[in-house]
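Not every chain of the complex is shown here; the ones you see sit where they belong.
We just call them A and B in the order they show up, numbering each chain from 1.
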Amino acid sequence: MTIEVGIIGATGYTGSELTRILTQHNQIDLSMITSRSFAGKKISDVHPYLEGICDQKLSNPSIDDIKKLDVVFLALPHGVSMKFVKKIGLNGPRIIDLSGDFRLKNKNTYEQWYEMNHEFPAALDSAVYGLPELFRKDIADAQLVANPGCYPTSTILALAPALNQDFLDVSSISVDSKSGVTGAGAKPSETTHFPRANEDFRAYKVGKHRHTPEIEEILTENSGKEINVLFTPHLVPLNRGILTTVYAKSKNKINKEELLDAYNSFYETEPFVRVRKNPPNVQSVRGSNYCDVFPVKIDRTNQIVLLSAIDNLVKGAAGQAVQNMNIMLDFNEKQGISHIPLSP
Amino acid sequence: MTIEVGIIGATGYTGSELTRILTQHNQIDLSMITSRSFAGKKISDVHPYLEGICDQKLSNPSIDDIKKLDVVFLALPHGVSMKFVKKIGLNGPRIIDLSGDFRLKNKNTYEQWYEMNHEFPAALDSAVYGLPELFRKDIADAQLVANPGCYPTSTILALAPALNQDFLDVSSISVDSKSGVTGAGAKPSETTHFPRANEDFRAYKVGKHRHTPEIEEILTENSGKEINVLFTPHLVPLNRGILTTVYAKSKNKINKEELLDAYNSFYETEPFVRVRKNPPNVQSVRGSNYCDVFPVKIDRTNQIVLLSAIDNLVKGAAGQAVQNMNIMLDFNEKQGISHIPLSP
């Protein structure tokens, strides 16, 4: 029996990256790719790199058509996504939502940070946060998976083992993240105009980015301790990649080796997390589903620095979404996402 | 029976790209990767992006060990490569040489442009130029394949159909090529120092680049007409990609459609050449084995402009080498090299 899969919103960066990956996935049939703006065109007319590889037509299907699928990926803006989930419902196709709409458990927190009403709060409870390294079992059975944000993926994977071992003074966590420009999406803007982003580097939304409560909720849930973080994103003049540097005071007198051992042990069986021996870099994960992590203890100041690198469009979005699908459908978890990083 | 394959010189850009590709090739066994400088180390120590993917040790084998292989890729500098071919001989493993040592038929031309003696001229005659679109049949039976240069690949594929149809005034061909910086190799130099190459653009070796006679010999052989070209390479501040713009006077009064038809017809059955409807760009072929071509007739000045785009490390080197191996071993020609371009 073929698994019928659809991508709702296939022309943005997340959607086209899903297309790139699912086109070569052996166990599913990518039977629907949609776009309101480009319906009727071939996706290879919108993204010429796909010519001869995926020349499928973009459609603008009814909800009933979408409901016939087995798995639906929603690659839509937040606010739009929740409307689709509500219409599709929770007893039809299994849904992997790549927006921020179902990542927070608390409706009020959502409404405060996203500055809009949540139209389908009833689904918040049953939605499973799609970070396989922490929630693999729940994902397997989920009807609705909230695929993690790119910054939270890199931050949580950097912090989880240290918090799990209670190594950190949780009152002092600062997260300094640096993202390539695809993180800002496919739509041109002042900030992403080439001459402005190129040869520039800046921080933005200091302490105010929407990924902050997502990081806090998941780490709190996972560690059993109330976790607050100061999160500062920066824009790097490159296309793909997030490097996150986390700072915290060390709680106990652990040494470098104990710290490294904790990470090696935590991620020992993970197919997509590599604990490195040196600071990671974004080029070494580009185009792949890897998250490279590197913990280090600085004895002079009794601080711990946790570093992680991902490709924001793969492990930070489309790749992780397919990893979740593989888990939900009991496929080999690496099916379709075993791309070797493209470097240099 | 397993096909045993080796890469001699696996740590340069061409060699590591061969490793990236052959690691996921289903029909061969990559049983030897060599490096004089890094022998004993794992290739993933030299190229961290390969960690967990290819942790094979680099060796420095004897010629006798190399001779036991079925296929040998030589990813060595010119001058060094010819010594290896001579030692391996032409009755052992089949050889795919990625250097310039066996691309020219004429020993004197080689010695003039490469400014060194050719130490194995006896092999020049039997070497087959490994451009499948022109020489597929000869490649199938070749003992020694001279894998084309990156600039010649993009130039010849842009020009061949037009020359084949006798569309061009052959006295007026100018080739303006632009290459990303990986084309200069993995070894740091003044020219490739980041602050110098970044935010810069320059021409180099105007009319004097070694790929000139390669382009001329192959086009002359293929078209039956004496072809001379002025070839000017430029350095573009990006990692991967060559865009070539060829200028020539139109010989006859052909129109746009006739020109396009000739290209569509010439490349109709080619798995890796895409005739585009718009000027090609290097991002749309990055990481893939595609060559995108686009011919256009400018009636105002009765000139023809031929554009092509490749990834210099894939179709311009490692990918084409594997394509040649597939042909030599009667595999599916796309085996191991069907990567979808990574864009953006």
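Here is the rule we go by: contacts are C-beta pairs under 8 Å (C-beta built on N, C-alpha and C of every residue); 3 or more make two chains touch, one makes a residue touch a chain.
Nothing here was measured: the structure is a model prediction, and the numbers come from that model.
Every protein chain here is a copy of the same sequence, 2 of them drawn, and the whole complex in this file adds up to 4 copies.
By definition in this document, only the chains that are shown with their structure count from here on.
With centres defined as mean CA coordinates, chain B is found 37 Å away from chain A. Interface residues of chain A facing chain B in the complex, by the touch rule stated above, are 13, 20, 23-24, 47-53, 182, 199, 239-240, 274, 276, 278, 281, 283-288, 290, 338-344.
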